[in-house]
Structures are given as structure tokens and as C-alpha cells.
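All protein chains of the complex are present and in place, except for one that has been dropped.
Each chain carries a letter (A, B and C) given by its place in the written order, and its residues are counted from 1.
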Amino acid sequence: MSAPVLFGLLGAALSAVGVYGLMVGRDALARILAFNLLGGGVFLVFGAVARRGAGAGFAADPVPQALVITGIVVAFSATALAVALLKRLAALRARPGAAPAKVAGAQAEGTKGRVQPGGDA
Amino acid sequence: MSLLLDAILALLVLAAAVRVAAGGDGFARVVAFMGVGLLLGLIWVRLAAVDVALTEVAVGSGITGLVLLQAAADAPLTREREVGLLYHLCAGMVGLVVFAALAVVVLLLPDPAPSLAPDVVRALPATDLGNPVTGVLLVFRALDTLLETMVLLVALIGVWSLSPDRHWRRAPAPLWPAPPSGALDFLARVLVPIGALVGIYMFWAGADVPGGAFQGGAVLAAMALMAMMAGLSPVPAIGGAGLRLAVLAGPFAFLGVGIAGWFLAGAFLDYPEGFEKTVIIAVEVAITVSIAVTLALLVLGPPMGRKA
Amino acid sequence: MTLVLDIFTVVLVAAGLLFFIVGTVGLLRLPDPLARLHALTKADNIGLGLLVLGLVPQAVVAGGGLEAVKMVAIWLLVQLSSGAVSQLMGDVAYHAAMTADPAAPDRSAHGEEPAP
Partner (left out) sequence: MSGAVLFASADALLVVAVILPLFAVPVLFLAPSRIAERATVVVLGLSLLVALAIAGGVGRSGAAAASFIGGWRPPLGVGLRADGFSAFMLVMTAAVLLATGLFAMTTPGRSRAGGERMPPAFWMLLASVFSALNLVFLAEDLFTLYVALELLTFAAVPLVCLEGKLAQVEAALRYLLFALFGSLLYLLGVVVIYGLYGTLDIILVAREATASPGFVLALALMTAGMMAKAALFPLHLWLPPAHSGAPPAASALLSAVVIKAPIFLLVRFWLDLAPSTLAVAVAPMLAGLGAAAIVVCSLVALAQPRLKLLIAYSTAAQIGYLFLMFPLAAASSPWSALAWTGGALHLASHAFSKAAMFMAAGLIAEALGHDRIAGLSGVGRVVPVSLFAFGLGGLSLMGLPPAGGFVAKVMLLSAAVHLGAWWIAAVILLGGLLAGGYVLKVVVLALQRPAEPLVAQPVAHWREWVALALALVAVGFGFVPLEPSHFLFIGRPASWAGMVP
């Protein structure tokens, strides 16, 4: 077995752990973490593909490397957005008025439209 | 021998990943995840992808970890749902299937591997760049990179949109609620200038050796955040014209250069002959600034009710 | 000459690893955060220092002075950041212990009240 194959298999394993985590994650943080593991696994498989494609004087195919860099930055953006939503959710749940009954009513209010965001305090 | 070391590295990553997915304390999981990121950085070096290794450590582990730590601190663990044993088994089966299928594919990949490396070698001299990865990012697949800067911008708009409209010119909450301690202050005073230098070097060297706008921008963002955590600089209000221009500079300078390419070189995102490297570096300066500012703002989160 | 250098490297790296092992055992075995930090900082400072010191001659022989300078710079940066971060973590752990103990001394002086 060669290093690219070994790390390709590791990528497969990380992807599997990520998929499992996304399916069973009990809280949103768990699922965000699982998403990042899955991303790491996908990128690693791509890295193995890149290393196998070494040639023409390069130790690895540069195209997948560039794509993985793009992918990592996109995954970070996704994480930042998800965490911002998660924090907002935690803040809303911590409010005294956020009893379940009120939550159910929020939908009707929501359809009124044109309400200032966050204006339900 | 080196394969043995690689195998140990792989097992460490796997163990840390299982720890991340295992549940329990949020902080512990996030720290384990950052460990996965650092180890993955080593693996990328072993895969001869140093540019990716730098990105993985700076963005995938470092800044992502910072964001996740905030989530662990802010959101108490809420068990949003309880899943039964049967569901666990199903999910485990799905995971196993994913692993088995991917493993088979990895083992059966064609030999010799198809690769675009020869095409890149043929085309790279026309770009005057020494680093093939930068060549792919900024020349051959410039559209992807342009869109990636847009993705960051849209993500920032999305994060800001979580705040009420009236907060759109205010500042995000500081990352570090307690008053800064002496140790942090000292660390920031010494490390921020060094780190800023490293960030600028990473971007500058990226044309010819591993590094580039994304890696350099991430390091600069981390240094800005550190300065803010130590209280050396205030958290900026998001309404300032300078800040907003800095956020827009990268994507729209890139877009502008792309449109100029239509008139000067005959195709969108083509660079005028003889000036390729100059124009590419100029675009990279703008992108680096925007990435640094945008990443830092994404970490800081939506503006809060506080006036800066 | 190379033999002497090699022996020097092996001895120092082995000593460095010993510190890392001790530090790791301490991290796993010691009872509270402050004691664990105490164990870890030893690994970071002396362990890494010995590793770098052991490897510097090899780097000089193989690649000239620049590689050696880089390694020393890494060690210095780790010294700086691990020292400062240990301070911060110790601070947090200390205050957490104080908060958990009702008989703790006045804690307003430490200002760990979370900002609103």
C-alpha cells in the first residue's frame, strides 16, 4: 500500500464518520462538526487523487490542490454561517418569552411580513 | 518506514475524528476537531500539497476552530432530538456503506492516474507564475476563485442579516468577554507584528512558492482578531465606509479586472499579454485585504446592539 | 565528526522525547487543570527546546544556517505562545475553581464576571 492509497482510505473513513455524525448528531454543534469532518474526508480523498496524479515535474496534480483550497474556504464560510445561526438560536431560546406556546404563534406573526428582524422581543 | 509513520498519523486522525463525533462536552469535541485539522495539515504535507496544508491549518483548523469554540461556549448543549438504537444502527450502516464504496473506488482508481499536471505545465509559462496552484486559482480557474470571494461576501451578508436592521451600522460583540489579562496583552503585542509579517510574506511569496492570498489573508485575520481579543484595538463598527470598501475590494477588483480583460485581451478574466504577473499580483493584493477583513468579520459574527 | 554530531542529536532528541512523555503522562494522570498545565509546559519548553537543539547541527550540515534559524524561531514562538496561553488557561481554571467553591475569596477583584 502506498501513502496516497492509505490517506485515500483515511479520507473514506473520515467521510463515513462525518455522514454518521450528521445523521445521529443530537445538537446542532454536533452536526456542524460532523459536516466539517465529512468535508475533511472529501478533501483528503481529493488529495490522494492529486498525489496519484503526480507528473510532469509536479509532486502532485495542482488542479485538485487549488480546488481543495477553494473548498476549505467555502467550508469555513458554511461553518461561520451555521454557527451564527446557532448562536442566534441560543439567544432566542434563552429569552424569557420563548415558551413553546409563543414559538407556535410566531409563524402566524411571521407571515405578516415586513416586520423588522428580531423585532419580537 | 515512512509508511509506518503515515499509518500512525492516519490512526491518530481517525481516533480524534471518532472523539469529535462521539458527543459529550462541546469544548472537548471542538478541541478534538482542531486536533484533526492540525494532523490533516501534516498529512497534506505528506501528500506534497504544501499550499493546501497551509490553508488547512490556517483556515480549516485555526479560524474554523475559533468560530466553533464560540459556538461551544455560547450554545448550551440542547438535546434537540433523541434518536433510537435502530436509527443509530441504520446510520452506522450508511456510514459503513459510504466507507466501503469509497474504499473500493480508492483502491480501484485507474493506473496510471489521469492528471491535468501536463496541461498545467504547458500553460504555466504564459502566466509568468512559478506556483502552479496559484496559476490554477488565478488564471485557469479564475472564475471559481472569483466566485469564492463572492461566497465569502454572501456568507458575511448572511451573518449580518441575523441582526435587526437598526444594528446594521454597529459593532459585533467582542470575542473575549473578560477584561484582558496581562499575559494576553503581552502575547498580542509581540505576536501580532510577527504574524502580520508572516501573513504578508505568505501572500507575497504565493506567486512562486507555496502560499497565496487565502493563506496570507487567514493569518492576517487571525492577527487582527488577536489584537481585538487583547484589547489592543476595538471591535470595528460594520457601518464604516472604509471597512465596507475593504470587504468589497477583492471580489469587485477581481470582477473589474475580468471585465477589463474583455477589452484588453479578448476574453473575460483573461490578462493582457506581458502584464500577466503584475495584474495577478494586484488582484491578489485586493483579495488578500478582503479575505483578511471578511474572515475576521465572519468570526466576530453579527453586529450587536452596542454602538462602537 | 558526523558520528559525534549524530550521537549528540540522538541523545538530545531522546531526552526531549522523555520530557514529552512525562508531560503527556502528567496531562492524563494529574488531578486538576493547574497541575496538568504545570506538566504540559515542561514538555513544551524543555522538551521542544531539546529537540530543536539536537536537530540544529543536522540542519546546519544538511541545509546551511537558514533551516537552523527557522527551527530556533519556531521554538521561540512556541515559548512565547505556550507561556502566554498557559497563563490564560491557568487564570480561567483558577477563577472557575474559586467560583465553584463558596468559601472562595472575593472574586470581584479578578473581574471574571461575564460581560452582559
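In the analysis below, a residue touches a chain if its C-beta (ideal position, glycine included) is under 8 Å from a C-beta of that chain, and two chains touch if they have at least 3 such contacts.
No experiment lies behind these values; they were computed from the predicted model shown.
S.K.: Let's see if you follow the contact definition: name the visible chains touching the chain that is missing.
M.R.: A, B
S.K.: Among the options B:150, B:175 or B:304, which residue touches the chain absent from this view?
M.R.: Here the residue in touch with the unshown chain is B:150.
S.K.: Write down which of B:109, B:175, B:205 or B:304 is the residue touching the left-out chain.
M.R.: B:109
S.K.: May I ask you to list the residues on chain A that touch the chain which is not drawn?
M.R.: These residues of chain A touch the chain that is not shown: 15, 18, 22, 28, 31-32, 35, 38-39, 42, 45-46, 49, 52-53, 61, 63-64, 67, 70-71, 74, 77-78, 81-82, 85-86, 88-89, 92-93, 98, 103-104, 106-120.
S.K.: Name every residue on chain B in touch with the hidden partner chain.
M.R.: 101-102, 104-106, 108-110, 113-116, 119-120, 123, 139-144, 147-148, 150-151, 153-155, 157-165, 168, 241, 244-245, 247-248, 251-252, 255, 258-259, 261-271
As a convention for this text, only the chains that are shown with their structure count from here on.
S.K.: Counting in whole Å, what is the centre-to-centre distance of chain B and chain C, each centre being its mean C-alpha position?
M.R.: So the centroids are 27 Å from each other.
S.K.: Mind pulling up the chain A residues that touch chain B in the complex?
M.R.: Chain A residues touching chain B: 1-21, 23-24, 26-30, 32-34, 36-37, 40, 43-45, 47-63, 65-70, 72-81, 83-91, 93, 116-119.
S.K.: Under the stated contact criterion, what part of chain C meets chain B in this complex?
M.R.: 77, 80-81, 83-85, 87-88, 91, 111-112, 114-115
S.K.: Which residues of chain B touch chain C in the complex?
M.R.: Residue list for chain B touching chain C: 174, 177-179, 181-184, 186-187, 190-191, 194.
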